[in-house]
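Dumping the structure here so I can ask a few things about it.
Removed from the display is one protein chain of the complex; every other protein chain stays in position.
Showing chain A:
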Amino acid sequence: MTSEVSEPGSPSVLEISQLRVAYEGRTVVDGVSFRIQRGEIFGLLGPNGAGKTSTLSAIEGLVRPASGSLLVDGLDVEQQPLAVKALLKVQLQSSSFQDELSIQEIARLYAGLYGVKLSREQVRGNTRPVGLGDELGKKFKQLSGGQQQRLALYIATIHNPLLLLLDEPTAGLDPQSRRGLWRHIEELRAEGNSILLTTHSMEEAQAVCDRVAIIDHGKLLTEGRPSELINKHKDGPRVLSVAHGAPTLEDVFIGLTGSEIRD
């Protein structure tokens, strides 16, 4: 189920084929395939426990796939892990920075890990747009949940990544920060970066993503532009039964994945 938008000769930024991830023998990602092109925002959607984070973890090298292949800019994730990691920028769904480090110190640590030298002034300038410019001396443990999330997002974009992986980036953000984040993501796309993100906000996915994929129980159900997906599925009986008026991406999502709450 790959879309054919690639320009000939240019490798996809990300190419996943037949990915399978299992934890202790239980398969949670089952034969997922998709591609992401340069300058594309791709949304991975699915109910809780669908396998979104597990898919990202395989790309990030945090879990080893049971089978399938993962190529980032033509490089195999398993064979060249460090070279691949240098192309990625990552914000994890649940992760943390060292409690005892200040924003300033965290920024300089992660910049250094990606080979970027940042002066104090640069950190101050860069963190102003995310509203952290005046908190640079604060330790990570002293930040509010939303500030921690904003710091994680700022760290994820310190250098110019080829592929940015964002796992529920808007969770816990206030409306102002969320707007700011989407603006920033669109700027990154304009510069030629690609973004793979997960979100539970179907309105945001519909508004921002160039393409989306819906997965459930580890299987990819459908993939395409939001408008294509709505067109393709709008006459399905389950979609019709949940839609009020013109079907939205959320109606398609619920139509395809059912309305029961996941455990």
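Everything below uses one rule, namely that a contact is a pair of C-beta atoms (placed from the backbone, for glycine too) under 8 Å apart; a residue touches a chain by one contact, two chains touch by 3 or more; residues count from 1.
Going forward, contacts and distances are computed from a predicted model.
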item: Which of "Serine/threonine-protein kinase RsbT", "NAD(P)/FAD-dependent oxidoreductase", "ABC-2 type transport system permease protein" or "Transketolase C-terminal domain-containing protein" matches, in UniProt, the chain that is not displayed; value: "ABC-2 type transport system permease protein"
item: Residue among A:Ala83, A:Ala207 or A:Leu240 touching the omitted chain; value: A:Ala83
item: Residue in contact with the excluded chain [from A:Ser94, A:Gln176 or A:Ser259]; value: A:Ser94
item: In chain A, positions touching the absent partner; value: 10-11, 60-62, 73-74, 82-83, 85-88, 90, 92, 94-98, 100-101, 105-106, 108-117, 139, 159-162, 191-193
